Structures are given as structure tokens and as C-alpha cells.
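Have a look at the structure below, then the notes.
Omission of a single protein chain aside, the complex is shown with its protein chains in their original locations.
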Amino acid sequence: MEGSISQLGQYLGAGLACVGMAGAAVGVGNVAGNFLNGALRNPSAAAGQTATLFIGMAFAEALGIFSFLVALLLLFAV
Amino acid sequence: MANETTGAVTSATEAAAGHATEAATAAGHTAEAAGHAAGSAGMPQLDVSTFGNQIFWLLVALVLIYLILSKIALPRIGSVLANRHGTIAKDIAAAEELKAKAQEAEKAYNQALVDARNEANRIIAATKAEIQAELNVATAKADAEIAAKAAESEVRINEIRAGAMAAVSQVAQDTAGEIVGALGGTADPAAIVQAVTERLKG
Partner (left out) sequence: MATEGQSEGLAFHPLDQFQVKPLFGDGPIEWYTVTNATLWMGIAILAIILIFVVGTAGRSIIPSRIQSIAEVIYSFIHKMVEDIAGHDGVKYFPYIFTLFCFIGFSNFLGLLPKSFTTTSHIAVTAVLAVMVFLTVTILGFVKNGPAFLKLFWVTSAPLALRPVLAVIELISYFVRPVSHSIRLAGNVMAGHAVIKVFAAFAPLVLMSGIGYVVTPLSILAITAMYGLEVLVALIQAYVFTILTCVYLKDALHPGH
């Protein structure tokens, strides 16, 4: 119970950093949704674009992973 | 070319890793000197003292995997796949050929079937005609025999009829002479004959 202000800041900051993962979730959902949208309009072209889909998802997801990393750094490494 | 480049890169990375190892061990020592309080609570991923160890073993593992794959596994799998493609292409060609042969055989079979049917029809017609001819001959022969027999019978019947007629007039004359004798008269045979003949003519 004698935790300091800096510890409070760490935990608050970690929680706030995790909000950034919501953005990644929106981004990944956006990528997948738009891919599905296009794929249903033109199913014959969809098979050739799965690589692009995964690249886009990876880029969108990486930023969420960064925010998760910031949260972990705040919790454990500061 | 590729191998040279990759080799150069690998050696460069190894050199870099070597420096990193020295730096890391140095850092690790200072961290150890600084104290254990931060080390145990922090993320293991950020524990710099283990970096040199991991990087060294990672490079060893990568070089091993690269050598195993590029020297043994990949050429082998590549040749197996190429072999299979060759075999499949050959098999498909052979199958095409067999299919063409089968179609040819089917055509020949159908042709033979048609031929056989025509031949059978021809034989049937010929046999029918032959039988018909034989039949005609037999019929004619039978007709002739029947006609001959009929003529013969006619002759016989006429004879019998003539005989019967003669017998009838004889019997009538005899009967008439006997009847006349029984009635007590004497009959002139000539008169009886004449009378009977006249009656018989009726």
C-alpha cells in the first residue's frame, strides 16, 4: 500500500497504452472487411490478393503490437 | 553470386554480433554490478546479459539450418517434385494415347458389329430364299403327286362304278327272272333283259 506516485503513473500509463491496441483492432478489421467486400464482388480475383491481405494486416497489427510493447515496458522495464 | 553475397552478409553480421557480444557481456557485467533488483522484475526480453548468448546460438542454428536445407533437403525435394511433374506429364500423355486407342478400338468394334449385322441379314435373306425355293419345289412335287393320285382314283372309281352298274343290271335281271318264275310264268330272258334295261334307264 505504500506504492509511490511513479508506480501509479506506470500502471496508468500501461493501461492507457493498451488503448492503442483498439486502433490496431479497428485497422485489422478494416483490412479484412474491405478485402471480403472486394472478394465477394469479384471472387475470381480474390485468390491472387491473399498475400496483399496478409501484408496489410501485418502492417496494421504491428502498430497495435507497438502499443502493447509500450505497456509491457511501462509495467516491467521502467 | 548469391552465395557469395549471403556469405558476406553472414560474416558481416557475425562480426557485428561479435562486437555486440563483447558489448553485451560488458553491459551485463555492469548490470550485475548495478544490482539484481531491476533484473528479476524486468522483462527477460530486455535482459541485455543474455543477448550475446542468444545471438551466438541463433547464428549457429541459422547456419546449420541453411546448410542442411540448401545442401541436402531443398535439391532433393526439388528433384522429387520435378520428377513427379515429369511422371505426371508422361502419364497424362500415355493416358491420352490409350484413350485414343480405346476410341479407335471402339470404332472398330462398332464397325465390326455393323458388318456382322449386315452379314447376318444377308445370310438370313439367302436362307429364306433357299428355303422358299425348296418349299416351292416340294409343293409342286406334292401337287403333282396329289394330282396323279387323284386321277388314278378317278379311274378306279369309274371302273368300280361301271362294275357296280353292270352288277346292278345282272342282279336285276336275275331277280326279275326269279320273281317271274316264282309267280308261275316262264319268262323270255331277252324280254327280261330289255325290260330291266328300260327300267334302269328310268
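Chains: A and B, in written order; residue numbering restarts at 1 for each.
In this section, contacts are C-beta pairs under 8 Å (C-beta built on N, C-alpha and C of every residue); 3 or more make two chains touch, one makes a residue touch a chain.
Note that this is a predicted model, so its numbers are computed, not measured.
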Missing chain touches which shown chains?
A, B
Touch criterion as defined above, residue of B:Leu64, B:Ala89 or B:Ala142 at the omitted chain:
B:Leu64
So which of B:Arg84, B:Lys128 or B:Arg199 would be touching the chain we can't see?
B:Arg84
Even though one chain is not shown, subunit A touches it at residues 51, 54-55, 57-59, 61-62, 65-66, 68-69, 72, 76
Can you list where subunit B touches the absent chain?
1-2, 5-6, 8-10, 12-13, 16-17, 21, 24-25, 28, 32, 43-47, 49-62, 64-66, 68-70, 72-74, 76-81, 83-84, 87
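Keep this in mind: only the chains that are shown with their structure count from here on.
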Could you work out how far the Cα centre of subunit A sits from that of subunit B, in whole Å?
66
Report the residues of subunit A in contact with subunit B in the complex, numbered from low to high.
72-73, 76-77
Which residues of subunit B touch subunit A in their complex?
41-43, 46
